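For this view, one protein chain was removed and the others were kept in their places.
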Amino acid sequence: MIAAFEYFAPKTVEEALSLLSKYKEEAKMIAGGQSMLVVMKQRLLTPEYLIDIKGLTALDYIKYDEKQGLRIGALTIHRALEKSPVVQKHFGVLSEMEGNLATIQTRNWGTIGGNLCHSDPAGDPAAVFIALKAKFKLASSGKERIVEADEFSTDYLEADLKPNEMLTEIQVPNPPPHSGTAYEKLMVMKGDMGVIGAAVSITLSGKDSVCQDARIALSNCSSIPLRAKKAEEVLIGKTLNDGLLTEADEVAATEATPPSDVHGSAEYRREMTKVFVKRVAKLALEKAKAA
Amino acid sequence: MDETFGNYRILGKAIPRVDAKAKVTGQAKYAADIEVANLLWGFVKRSPYAHARILNIDTSKAEKLPGVKAVTTGKDFGGFKWGWSGPTRDEEPLAVEKVRYQYEGVAAVAAVDEDTAQEACDLIEVDYEPLPGVFTPFEAMEEGAPLVHEDRPGNMCVEYHWDFGDVEKAFAESYLVREDTFQTPRQAKGYLEPPAVVAYWPDPDHLVYIGAKGSPYFPYRILAKCFNLPLSNVRIITPIIGSDFGGTKNDMTPADYSAVMLAKKTGRPVKFVTSQFDALTTDLRRHPMWITIKTGVTKDGMLKATYVKAVADGGAYTRMSPLTMFLTGTCMTLPYKLPNFKYDALNYFTNNPSSAAMRGHGLYHSRFAADVQLDMIAEELGIDSVEIRFKNSIENPKPGEVYETVNEVHVASCGMQECIEKVAEAVNWKARKGKKKAEGDKAYGMGFAAATYNGGTKLSAHNACAAIVRVCEDGSVNYLTGATDVGQGSDTIMSAIVAEVLGIALEDIDIKRVDSSFTPVDPGSYGSRVTVLAGQAAINAAEDAKKQLIEVAAQQFGVKPGDVEIKDRKVFVKSSPERNMAWERLVRVACYETPGKVIIGRGYSKQGISLLGLADFSKGVGDIGTNYSFTAQASEVEVDVETGVIKCTDNNVIAHDCGFPLNTQAVETQVQGGSYHQGISAAVYEEFKMDSGQTLNPNLIDYKRPRAYEAPMAQVIHVLTSDPYGPFGAKEASEGSTCSAPPSIVSAIHDATGVWIKDIPAQPEKVFWALKKKREKEQK
Partner (left out) sequence: MKGEMKELKLTVNGKPYELKVKPETLLVDLLRQELKLTGAKVGCLDSACGACTVNIDGKAVRSCSVLALQANGREVITIEGVADGDKLHPIQQAMIDHGAIECGFCTPGMVMSARALLAENPDPTREEVKESIQGNLCADAGYVKYIEAIEIAAKEMRGGQ
């Protein structure tokens, strides 16, 4: 079934990075493998070298700090994010998103880092991290760089990740006061990959509902998790009302270039973009007002 | 739900299944779990084209690959063709001249492991000449369309034209006549266990085949013929089977034939484990059908006439399409009284994987169309959905009486009206009328439907159904039957029937899984026949054994056999029960009393009602079933009016008349399952998407099977009618709910939104556009 490969199970991040430096494009890193093993079984992916980092416990952590915000180790499993009291309290949207990500079995083994590096535009975490203005730390032997969440995915299943680099940490800044972030996706069954999904973050300047900042990120609407920047601009600096949210959702639909597949045509997905941007923006606004 | 019916010791209650423990501890062995010494692994090479001529097959490179032990192609089978019945033998074990659907098997390899076998298949070079194909019945029927089978002009596979009464006259006299076209999806059987087989030849004249077959006597006969063996030398063994639903595990696959051929060539056992991908691309599917139905009614909604035209996509080979098209028409005259009925059935060959039987076989299509249309009629006339069904229903015949339809279908028991009443009461139907519920972007609605299903299917040449009760000298009992439990619980029921008749405990019975060297013949698990027909055989075999034992007891007690009874594991004199003997002692006495006495009871099922004949397919006349179940269902849905997503609520009630629920628990689980997995799923979730013969969604993510979170906690109500032709009054259980669920969902969607979805499944996008169209129409 799976094509043979040479296997390494590095015990430290440094070891993992030096393996990457050595084998570069011929090597693939596997964490939880929940996406990877499916394609390896179909022989669509046949790396010569497989670097198994599932055992790198050093990257399995959730740290919270009132100033720095959330730091998530790349090897944190989805279920841990879902259940973490700290995440539930301060970044509830992440926990909610995880609760609908595939099923419990997948969440018990798959990692947040693996999910992000797979770079599937239909993935839920990327859209939410974009809305939260997260940053990703990428490491290579002796070096580190930070990439903005909305710049990480570059194309369908491709990311700004050099062959000798690995994702080590996701950094989520503390949400500003009077802000709220929500995420919903179109599912037929709980845990489905979203037909489309929308993550919206709204920051109000105070109790008076002027939108100071907005982020709208769409999943499965393009070859990457798409930031609907024009739609964001519809909202920023304005007092939000129903009509404005409608305008934003229509603009977002024009920015989307969704696929057509067995789950929905591009046209349907554009219609659903409107529905979800509006629904999620409303949820985000409610959260922002309550914050 | 722990109800008890009847006055039996074992039957009529919740009977835990005899194989449940083995399954829940992981001990149960399915075909893929079977291991035999010296095993080789097989893999099938399949055509990438949906329609192509095979010009040449070069297996030389594959044969040279280290670890490969043998290769086979279609030519090895010497022109053998097989099919469901004599005139329909149009299929080869492996394609020889032509492939007719994508991934049809053309060769197979046996090697030391699966990876090597797969690699070897990749090395087999096949020269194809791709041919234009036809992919829907409409393409197939076109003038000049490419022919799937050269000897079948017009790609016509099955054609029936039935005519009962005078529909045209009845339409002319009707107050209202409606014509609507409905469409049912291309649906997977959906079993979780992909087929697997292990085959070996203990010697050149004897074959052993271990495979997941719900009708093991099909491969028994077919393999005997194919490999020129007497039946006595063909040993078909069934392990535990991971469900079937009437499909491929009834029937032969390229892996089956290849395993036997390669085992013959290598002299070693060969195992093929197919994958879910193979199952979802090549295994048999439910026919997609286009049902045009025209119905005339009186002013107060009484049915006068129905004309049905059923156009079906039969796929590449005939398989059992003649039966499918018969079943689609035969029960149009049930469960409502219908005096005039006309039926045109047109089933075409296409270059798609073959279509065949599936739970709810045939009736599911036409009952869906008829019952949704009945609601449309009810709406037009301003009559309530429940009322129109109740008044049209066939009434329960009095004992000794039989209701006969215009197409000579005979019904001795019919609980339709009681089912309708009980469901309406359970959901408080009267109170919900007119109450439109909408909350924000969600709308709620409830739909009502009624259905029937035939049980105890009898088909010529496949009727023989026998059983043997073998009483061991310590009082334990072997039960030998050809009836095959595919998960529906027949092993438990057969054991329970035998124990009940003998007057002993369920634990005393050990039922042997089918092994054709030892178990008597039985047609297998299809047509909802096992409980009704194999159950009858069980009763007869048990009574025969009991008679022999009672004779011994009578002699011991010095009384007439008529004075003796066996109950609660004791044999006693009826008139003075203090004269008794324990079961074990009776058996010992019987076995050792005269040297060589062996207590073996034989039984077979006899036909039910004597005035019943076997059905005539071309005329549409007669009974295919022994008796008929009746089901009423109310389903509530939540519609997201902005996205089109449909969800079932827990407000879902099903009343099922199975005559007498022999195992109440099993009936409930079966009814819940039939409703959700095969019924609601077809109405809302499932459909194979095709593109010129290629399946676009051959995996369980893109082909949606229903899951736990969305499952309605459906309530099942038992309705008893005690059919005179069923064992202990029993009829089939749960193919009825497969047929009642889809129309109840479509009606519920209409109730919630005003939209009729006539081509299921009602997937979100379809519902979205339908809602949008309705809104735009209203705005004009």
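Chains: A and B, in written order; residue numbering restarts at 1 for each.
The working rule: a residue touches a chain if its C-beta (ideal position, glycine included) is under 8 Å from a C-beta of that chain, and two chains touch if they have at least 3 such contacts.
Only a predicted model underlies this, so the values are computations on that prediction, with no experimental measurement involved.
Counting contacts over the entire complex, the absent chain touches A, B. Considering the full assembly, B:707 is the residue among B:53, B:337 or B:707 that touches the omitted chain.
When the omitted chain is restored, the residue from B:233, B:476, B:649 or B:669 that touches it is B:669. If you put the hidden chain back, the residue from A:9, A:210, A:262 or A:291 that touches it is A:9. For the options B:73, B:243, B:651 or B:753, the residue in contact with the chain missing from this view is B:243.
Interface with the hidden chain, as seen from subunit B, comprises residues 14, 16-17, 19-30, 32-33, 35, 190-194, 240-243, 245, 273, 275-277, 486-489, 665-666, 668-670, 672-677, 699-701, 705, 707-709, 711, 713-714.
Where subunit A meets the omitted chain, the residues involved are 1-7, 9, 30, 33-34, 37-38, 41-42, 48, 50, 52, 54-55, 79, 102-106, 108-109, 189-191.
Following the convention adopted for this analysis, only the chains that are shown with their structure count from here on.
Averaged Cα coordinates give subunit A a centre that lies 44 Å from the centre of subunit B.
Touching subunit B in their complex are the following residues of subunit A: 1, 186-191, 193, 195, 262-265, 268, 271-272, 275, 279.
Every residue of subunit B that touches subunit A in the complex is listed here, in rising order: 114-115, 441, 642-643, 645, 685, 689, 696-697, 701-702, 704, 706-707, 709-710, 763-765, 768-769.
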